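Before I ask anything, let me first share the structure, which is written out below as structure tokens.
Every protein chain but one is kept in place in this view of the complex.
== chain A ==
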């Protein structure tokens, strides 16, 4: 471990270090291992500062920097606001109310998650840009002078990203509302709160860790997004990072800009933890809402139904219809048997990666429960940072050290045995799984950790008194309670991995093409009709786990 006392340190420091190390236990070592894994690429990225690029920074400062920061700031404010508005309201409706179509909407509203943001962006541009269908129709009806707001603006990007990312908030908030003890609401009502007050003063504050967790994921995803903003030609920090790399061919410059994102993400993580300090979010009494839903009848029910329907239509219905339309026109040209192999790879990678992520998320979350000291806390924060980096940058950060390690192994083996087995990491799927873990650990951890908060310490005490401890306690008591969080983590990670592009592109061994790779190839040549086919496969493959998840949560 890197914490081993070094010989250069003076004796007192070494002694203090040794003392600290003696106090570390198994949980610490697990968490340290995970944090080191995540830190490795971050260090590679941070190492770029060893080669400063003053000229590029000066250029950036003189020309674009202010504009980039403003553009990024708009997104960082707007997208969470939009996703919270949509996600929380929809979650509240489907979790605690009864209205026509509720059952259908409760799972269908997660569908946009299966739709990559850049696909949504492209469809929206096709519909609402000047040359798009809707403005063209409006002009033909009302004349060419009709004022149409420009979708290629901050507001347009915020709308598209909100529509594509709100399921994160929806999923976590819904989980919270469903597992909230109904007694708290009843108590609130007995104290004279009406329904609205009950929602804003009891239910919403109680669901805060979930909602904040969802918003945090949205924020980090927004910071790292490249696909959607580049379709809109909306310049953000991420597009500047890509320009540094692909335009100036300065990976150092790109990495230095990326560290800005890491800092922002770290601040966000700390802020999120700070806002829930000294709070316990354990439910009291019965959980679940079966039979106790708020009945929305008459116009109220119809309103709720139309609201859900409208959001579903714009966030999933329209893009899906467009994809189907394109797919039908290019099916004969594009589809062949290889699609099944790509689908298989996507599914397998998604499944393995998701299991790995869920398992590690569980370990982290559990470690923090058992070991609530500052070191563990900080290490767990660090473990989530991979999510805020643009995928390409993270991919390089992972690939460079592993390829270097491979080369050392090859050289050593040649020297020792006169022959070498070839590269180990970069020709195996292990590197991909590792990269996915580093990238999406935050997603899994948010979901699992918010569920973990629901386990009252008294449960542990009671179980121990009855003679159940150690692993049995975890298996019999904790796992069942966090299982909804685990299922959420699995689903989110699965779908995210299948959509993931830059890491898959960079780290896949020969022959491991996936649906996302195919979408990349076709869209980067502007072949949208043909790209619709792998995109549809991807959406369809994401549907099943999403439906399973909702069924599990509703039980």
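Going forward, a contact is a pair of C-beta atoms (placed from the backbone, for glycine too) under 8 Å apart; a residue touches a chain by one contact, two chains touch by 3 or more; residues count from 1.
Everything that follows uses one rule, which is that contacts and distances are computed from a predicted model.
K.L.:
From the names "Fe(3+) ABC transporter substrate-binding protein", "Nitrite/sulfite reductase", "Cobalt transport protein" or "Formylglycine-generating enzyme family protein", which one matches the UniProt record for the unseen chain?
P.N.:
Options "Fe(3+) ABC transporter substrate-binding protein", "Nitrite/sulfite reductase", "Cobalt transport protein" or "Formylglycine-generating enzyme family protein" considered; the missing chain's recorded name is "Fe(3+) ABC transporter substrate-binding protein".
K.L.:
Among A:52, A:247 or A:457, which one is in touch with the chain left out?
P.N.:
Within the whole complex, the residue contacting the unshown chain is A:247.
K.L.:
For the chain left off this view, which of A:400, A:459 or A:547 is in contact with it?
P.N.:
Going through A:400, A:459 or A:547 one by one, A:400 is the residue touching the chain not shown.
K.L.:
Quick one: which of A:198, A:502 or A:545 touches the chain that's been left out?
P.N.:
In the full complex, the listed residue that touches the missing chain is A:502.
K.L.:
Can you say which of A:33, A:63, A:306 or A:412 touches the chain missing from this structure?
P.N.:
Residue touching the chain left out of view: A:63.
K.L.:
Considering the whole complex, not just the chains shown, which residues of chain A touch the missing one?
P.N.:
These residues of chain A touch the chain that is not shown: 59, 62-64, 125, 129-131, 135-136, 144, 150, 152, 230-233, 235, 239, 242-243, 245-249, 251, 348, 352, 355-356, 392, 395-396, 399-400, 403-404, 406-407, 410, 421-424, 426-430, 433, 475, 502, 505-506, 508-511, 513, 517-518, 521-522, 524-527, 530.
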